[in-house]
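Here the complex is missing one protein chain, while the rest keep their positions.
What follows is chain A.
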């Protein structure tokens, strides 16, 4: 079985590691991204970036940043899905993404009813969506629908906040009746859960939604459930936070971790104007299908998928964490990390193993040069 390639031609693992090490050793600005791997892989990626003086980001961190930026600028109310399953008697679905990327969560909430709390159990669970599309819930569970485009949702929620605060509600894209309906739905809840996708509303919209939860909590109980398209990006951000103090988009180019959400974003670095001149791209979870970065930047690819070798300067085929080997993965349903056992036995190397081997190669090279 071939597991390593140089310029698209099969090579031994040792040759490929040497070629990758040489490439990284000459790089002025290495970038470690993709970052679709388990906790061990992400840990090894940070070590490699530390040794190489590189930038680290997750390829899909752009989907998280509206949440990260809103939470660190203004705070947040956050709930665990399991707790809302038992406690939320009112669920407000905000925008159109929950129905797609949050379908599992909506199904769980539709298939259960709250059983905790004198204020919230007994009367079942009702749903309301403020979105463009109507939301279809399983089992014929009904959801009220207030037609509202994403752009207007944030305005609407602002007006709901004004109404709840007893302030005058200005003219908006939606009528006063709609504002009144949403305000009543939420304020009469025993425990309201607001489901939304931060990437749909951006930082300002996300701040508005957290603000709404905060306002509601002055008199009743409410929180939010986030849905994100790439839970592994959230896991990588958490791990980056305890490792470097920052949620991804970090660089060890000047001898300590620095954070710059604009400069060190994977999207910017991979693009032509980015400073990165060598890219280490990790795509090692089941369902690996991420497209390669543009070929004008020499790439070291560490991937669990097949047929991804062309275009990469050096490529390694590795197992997918949680499928081919045991691994710790972020689990959105649980809201934290979970140890996941392999489904099959595999002889493939792990992404962590390749990244660690590259990091120790750099360590050795540095010693030789000294």
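Here, contacts are C-beta pairs under 8 Å (C-beta built on N, C-alpha and C of every residue); 3 or more make two chains touch, one makes a residue touch a chain; residues count from 1.
Criterion: contacts and distances are computed from a predicted model.
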| query | Can you pick, from "Cytochrome c3 family protein", "NitT/TauT family transport system permease protein", "ABC-type quaternary amine transporter" or "Formylmethanofuran dehydrogenase subunit A", the UniProt name of the chain not shown? | reply | "Formylmethanofuran dehydrogenase subunit A"
| Which residue of A:127, A:201 or A:246 touches the chain not shown here | A:246
| Pick from A:4, A:17, A:48 or A:68: which residue touches the chain that isn't shown? | A:68
| Of A:149, A:229 or A:338, which sits in contact with the chain we cannot see? | A:338
| said: If I consider the whole complex, including the chain that's not displayed, which of A:103, A:162, A:238 or A:348 touches that chain? | reply: A:238
| note | Hidden partner sits against chain A at residues 39-40, 43, 68, 71-87, 108, 112, 115-119, 190-191, 217, 220-221, 223, 238-239, 241-247, 256-259, 326, 328, 331, 333-339, 352
